[in-house]
Structures are given as C-alpha cells and as structure tokens.
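Chains shown are a subset, placed as in the full complex.
As written, the chains take the letters A and B, and residue 1 is the first residue of each chain.
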Amino acid sequence: MWRQHDLALESHPRGFHLITREVVAALPELAGVQVGLLHVFIQHTSASLTINENASPDVRRDFERYFNRAVPDGWEGFEHTQEGDDDMAAHIKASTLGPSVTLPVRDGKLALGLWQGIYLCEHRDHGGRRRLVLTLMGE
Amino acid sequence: MWRQHDLALESHPRGFHLITREVVAALPELAGVQVGLLHVFIQHTSASLTINENASPDVRRDFERYFNRAVPDGWEGFEHTQEGDDDMAAHIKASTLGPSVTLPVRDGKLALGLWQGIYLCEHRDHGGRRRLVLTLMGE
C-alpha cells in the first residue's frame, strides 16, 4: 500500500515547533497499516525536519539558541549574502538537521518512543508557509 | 515483504559503538530479500544512529571528543538544565546525527561499503538500555 499527501504548514516563527499532530491528522490511511513506514519530506532548503523531545518547550528554545550560535547569521565567511543575514545560515542548518524523517508504523500508529515528536525547524525570520510531502507505505 | 522487529540494546557507556552485528542478528528474514531496504530507528531523544568507519576504535573515540567540544555539556545558553548537564547536549547531538539510518539490501545482505558500520551514538552518561525498531522491506 502506497499513499502520498501534500501538507501545507501555516507560517511558523523562526524556531523549532512540534508538528506530530498535524502530520498524523493528514494521514487518514494510517489506521489501516499494520507494518510500514512514514516518510515526511520538506520541499524547502531553509527549513528542516527532525525528531526530538515532545514535552518541554525549553528544549525547543535551546535548539534555537544552540544552532544560532553554531551557525551565526551573517557569518563573515559567507559569500551568498544577497537574500539576508539569515539565509545562508538557514541553508547550513537545514542540511545539518536534514530535509526528511522516516518513522516506523505499527498497528495503525507511528511507532515513536514515548518522548519523541516531529519538529518543524524554521530557520528563516520570515519563512512563510512550508510544504511537506507525506509518503505512507506498508501493509 | 514487510517485517518489523524490536531490538533492545544493552546499556552502553557514553560514546560511539558498532552495532552492525547485533542488528543483522535480529533479522532472520534478511537472507530472503533480493532487493530492499532496512530502516533502523531509535525510540529515544538522547541517543542516535549513524553510519561510519567500522575498523579503528580511535575513529569512534574522536567522534566522542569532537561532539563534546561542538556541543558542550552544560552550555551556558541552555535553559533546559534540570535533567543534568549532559541532557540538553544529548538532545542536540541526537538531532544532528539523526534517529534513524536507512540501508540498501541486496542479495540477502546489507549493501554497505567495505568500511561502513552502524553506530549507536550514546550521548548520555547513564543512558541505560535503548530500544530500536527494525523495519525490513523488499522482495
């Protein structure tokens, strides 16, 4: 069984945001999959996806602070500067965290650990809406 | 063909550890897959998985030293500190390296390069047992 859905996420402020609920809500066929995988892909190069702690909002704020220190906006080594100080840093962060997550599916649900959630990582100041492609496969 | 197995890894000390053998041993159906993929997923947010050099133990020690410098325990910018100095750093490292690896399968075996192995990346001082979900698919 193969199903694919587009999911357009509303504009999020720069930072890390839990989107597990929105992703699951976009997958009506999930309940019918006994064993499978879900692939979630973001069609952008200045935002990314990851899996991390789904409880404390301070964890998500720490992600934002840490990655801003690790990849500074407007770093002096950047040549690609015409789209703003946050642009090239956003590209680097996006590849460090990655454009997709792949999750196991079991008994009609995502087989995530108790504390795991899907993060949208918005690396731009004004990233706007973000398009995801969800691919569900299994049997 | 879809198969899914849980694999509980014994407690490993903080650091990077080769687990290719344990993963393969948990997959009796691997020998029957001509073309496929194996997805290995860790159900935790303070340990991760990656692929790297399967020979020299000093490579794995260098991973540990490098990531400890890149993401310092108890970094002054961290707000989420109540679970110990190693906790928030572990979350950041886990997302940098990622919660899963996906590997090609060919002729009943993992189609890894000669020097590639699967690493468990244990980012906590006392992480305890770690649960993996292995999803094997193909034909």
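Here is the rule we use: a residue touches a chain if its C-beta (ideal position, glycine included) is under 8 Å from a C-beta of that chain, and two chains touch if they have at least 3 such contacts.
Bear in mind that the values here come from a model prediction, so they are computed numbers and not experimental data.
S.K.: When 2 copies appear, how many make the full set?
M.R.: 3
Rule of thumb we're sticking to: only the chains that are shown with their structure count from here on.
S.K.: So how far apart, in whole Å, are chain A and chain B when each is placed at the average of its C-alpha atoms?
M.R.: Each chain's C-alpha centroid was found; their separation is 20 Å.
S.K.: In their complex, what parts of chain A are in touch with chain B?
M.R.: So the residues of chain A in touch with chain B come to 35-37, 50-53, 56, 58-59, 61-63, 65-66, 69-70, 96-98, 101-104, 106, 111-116, 119, 137-139.
S.K.: Touching chain A in the complex: which residues of chain B?
M.R.: Listed in rising order, the residues of chain B that touch chain A are 2-4, 39, 41-45, 70-71, 75, 77-80, 88, 91-92, 94-96, 98-100, 102, 131, 133, 135, 137.
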